[in-house]
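What you see is the complex with one protein chain gone and the rest in place.
Every chain is named by a letter (A, B and C) in the order it is written, and numbering of its residues begins at 1.
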Amino acid sequence: MAIEEYLNRKKEDIGRLLVKCPDRPGIVSALSTFLYEHGGDIMESTQFSSDDPTRMFFIRIEFYVKDLLEKRGQMERDFKPLAEEFQIDYKFSYNDRRKRAAIFVSREIHCLLELLWEWQSGDLDMDIPLVISNHEVARDIVEQHGIPYYYIPANKDIREEVEAKQLKLLEQYDVDFIILARYMQILTPNFVARYPNRIINIHHSFLPAFIGARPYERAYERGVKLIGATSHYVTDELDQGPIIEQDIERVDHRNNVASLKKIGQRIERTVLARAVKWHIQDRIIVKDNKTIVFQ
Amino acid sequence: MAIEEYLNRKKEDIGRLLVKCPDRPGIVSALSTFLYEHGGDIMESTQFSSDDPTRMFFIRIEFYVKDLLEKRGQMERDFKPLAEEFQIDYKFSYNDRRKRAAIFVSREIHCLLELLWEWQSGDLDMDIPLVISNHEVARDIVEQHGIPYYYIPANKDIREEVEAKQLKLLEQYDVDFIILARYMQILTPNFVARYPNRIINIHHSFLPAFIGARPYERAYERGVKLIGATSHYVTDELDQGPIIEQDIERVDHRNNVASLKKIGQRIERTVLARAVKWHIQDRIIVKDNKTIVFQ
Amino acid sequence: MAIEEYLNRKKEDIGRLLVKCPDRPGIVSALSTFLYEHGGDIMESTQFSSDDPTRMFFIRIEFYVKDLLEKRGQMERDFKPLAEEFQIDYKFSYNDRRKRAAIFVSREIHCLLELLWEWQSGDLDMDIPLVISNHEVARDIVEQHGIPYYYIPANKDIREEVEAKQLKLLEQYDVDFIILARYMQILTPNFVARYPNRIINIHHSFLPAFIGARPYERAYERGVKLIGATSHYVTDELDQGPIIEQDIERVDHRNNVASLKKIGQRIERTVLARAVKWHIQDRIIVKDNKTIVFQ
Partner (left out) sequence: MAIEEYLNRKKEDIGRLLVKCPDRPGIVSALSTFLYEHGGDIMESTQFSSDDPTRMFFIRIEFYVKDLLEKRGQMERDFKPLAEEFQIDYKFSYNDRRKRAAIFVSREIHCLLELLWEWQSGDLDMDIPLVISNHEVARDIVEQHGIPYYYIPANKDIREEVEAKQLKLLEQYDVDFIILARYMQILTPNFVARYPNRIINIHHSFLPAFIGARPYERAYERGVKLIGATSHYVTDELDQGPIIEQDIERVDHRNNVASLKKIGQRIERTVLARAVKWHIQDRIIVKDNKTIVFQ
């Protein structure tokens, strides 16, 4: 195949298969042969065998099939017996439809701005059907991007009422996943259960250090020499969900709380954007409250 | 002054002055004028004014005085009225005598090896009069370096007895500070009180994450994406002393506990060696359970 | 002095003194005493003595003087004899007027966007009186920020004519320094001579690797494992001016030229913004085609 042909493959003809099953010999052979027999060309493949007692096997395969969207129905039907044989938990994913992300934000908008920026420049291949906020701060910038902005005041006393409104909007806009871009409200288990491993939060510390409120203040008081940020999926336990990505920057005694926050904002926006990108590309698998990230 | 003269200044003619006092105008003028009038040439100077309610001023000055060792007595006497006027808490430090470090080690010797290596290659300008261990593992390598090795079995039931032996040795060898190079025993408050801000520990996590035992196991279970190490002065509260230095390395889902430990060892030895070097050079000031490090 | 008073010091009462002179004992004493006698409180001070044959001394002092703007005339007059005695090359700098930066940009606008972002959020304490470009790409975003945008088509055949227009604008807008935010035209020696050490460029490689055109293509061909960006002052020799700041990111065999560029853009915008910030704060001194950066 000539390089031109390769580079000109249509995005719609590229699919992804994520697989999780008990590890045993022959899986790669079975999967790759299946794809080959369905006209597939494996473009990228990353795998992982856990060396703990569960002995699970994970693989993410990006493949090309000419006219994939027409053929996928048949392919998925054919895959079922194979999945059964190997006890595979799997997901096919296609490019005919971009994932739809709702962004939640409060008063600090640096993470939102980074997402809008990367989205606008084509780095985040998703739709942003709406932004929800408990403040009005971000309205102008969001609407300038042609995205509807919903102002829903929130506090812990009216949590259920607020979430009811939010859930309705999420349904109405057919949202796939939620990005908490410094949304400073805690979500109820009911809400979280609706989007399992589909709510991405950014926490402004290097977890598990400084779980909870005021992490920069506490980092300052403790006198740490590095500060960090952590992006994770939201679970019922505060700041305890599966970690997707973390990063840090060096600080020293000259930094006060304000300058720690400033430095931290740069880390937060980078870390969150990376996590979102990997989520969009189906690179993340959750296992035992941890993530496997296939980069 | 010609460059040759400058570069050939004798090490013995170089001193250091560490100052801590309430911040107020005129301090730098007073200190620098004092040094100038005593024949001093300021070679390096780093200062810090805390912007918290205590409003303290800190400065570390490295200075040259010809025939310093003869003149220091008079200089220190002359300094007293100045110190009183500005309420200065201060320390003069000279190069006629190298700081004497006792290294404590248990079974894992990578940090000890790094210290010996850097010491041998001239990077750590200190004496190592003895190594104390609750294991025999490191005897050969230590004795090859011509350093006495004391094997003192230890466990929590005989802590006081063990420490009595250790303290006697420390006194006998005229030790200035102690390096816990992965010494896996807890010290009593009595022992710690004898060497305030003079016991340097390396903790194998990015504090305050994973305080206490088995940090790599817990980092693995939590699924963090970065692991770290922390060097700090020892206080009575476990892993709560003033942090001197920290660093991290990136890890991912493929790392098991064993490989986390391997990666961590590299961080530990680097971080500890840096902290020791800064301590030797009087670059560290402790304030409110935090450190000011004048690099 | 109480902390409130300290934190509430007016920006206009804070000045900066940059000094360069032959190194000899007594300078710090003379400078700090001078400031003290003029009612000054030293808030930050960083110094450096070169250990090469020139033996020069450099210091940057940030100081507070109540009603500085009224007193500065007298202070500067009084400083002259001191400057003469120590052969000091110096600069006083005040906060009554923000530095005025002209941004030059071509087709790629990521660096411009970063500068606008940080400027808007208060991180870059400067005025941007105008943006000049040889393309129309950035007009909308610039004008949305209320900044005049000048489109001046450029190519090497009409260089002098183009620069004449630019220089006229720079004069008209009273510009202090120029930021080449990926402005892909070479400037003539005549232009450069008008703004010595006041034109900041971002080069999209880790200089001195890949001087000149197409650095990402050449990095790809060479198979480097890290790519970088360099911010430097512009001199007559292409990409040879004093380096202000550099940074890098890790890449691997999977990166093609397009993805190298993408990664590089993130480095470029960060590195340029840092260099600009240091320039604004008078933290950079040029010596022998190198920079001393007082952070």
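Simple rule for what comes next: a residue touches a chain if its C-beta (ideal position, glycine included) is under 8 Å from a C-beta of that chain, and two chains touch if they have at least 3 such contacts.
Please read these numbers as outputs of a predicted model, since none were measured by experiment.
Undergrad: Who touches the missing chain here, A:G40, A:P129, A:G228 or A:G264?
TA: Spelled out, the listed residue whose C-beta touches the missing chain is A:G40.
Undergrad: Can you say which of B:D78, B:D96 or B:D123 touches the chain missing from this structure?
TA: B:D123
Undergrad: Tell me which of C:G40, C:P242 or C:G264 is the one touching the absent chain.
TA: Touches the omitted chain: C:P242.
Undergrad: Considering the whole complex rather than only what is displayed, give the residues of subunit B touching the chain that is not shown.
TA: Listed in rising order, the touching residues are 110, 113, 117, 121, 123, 262.
Undergrad: Residue by residue, what part of subunit A touches the chain that was omitted?
TA: 1-3, 6-7, 23-29, 32-33, 35-36, 39-47, 49, 51-53, 55
Undergrad: Spell out the interface residues on subunit C facing the chain that's missing from view.
TA: 48, 51-52, 206-210, 222-226, 228, 242-248, 252-254, 256, 289-293
In the analysis below, only the chains that are shown with their structure count from here on.
Undergrad: Examine where the copies subunit B and subunit C touch and state whether the two sides share over half of their residue numbers (same) or under half (different).
TA: Mostly the same residues.
Undergrad: Return the chain whose centre of C-alpha atoms lies at maximal distance from the corresponding centre of subunit A.
TA: B
Undergrad: On C-alpha atoms only, rotate subunit A onto subunit B and read off the angle in steps of 5 degrees.
TA: So the copies are related by a turn of 180 degrees.
Undergrad: Any idea how many Å lie between the Cα centroids of subunit B and subunit C?
TA: 37
Undergrad: When the C-alpha atoms of subunit A and subunit B are each averaged to a single point, how far apart are the two points in Å?
TA: Once rounded, the distance between the two centres reads 43 Å.
Undergrad: Multi-chain contacts only, two chains or more: what residues does subunit A have there?
TA: Within subunit A, no residue contacts more than one other chain.
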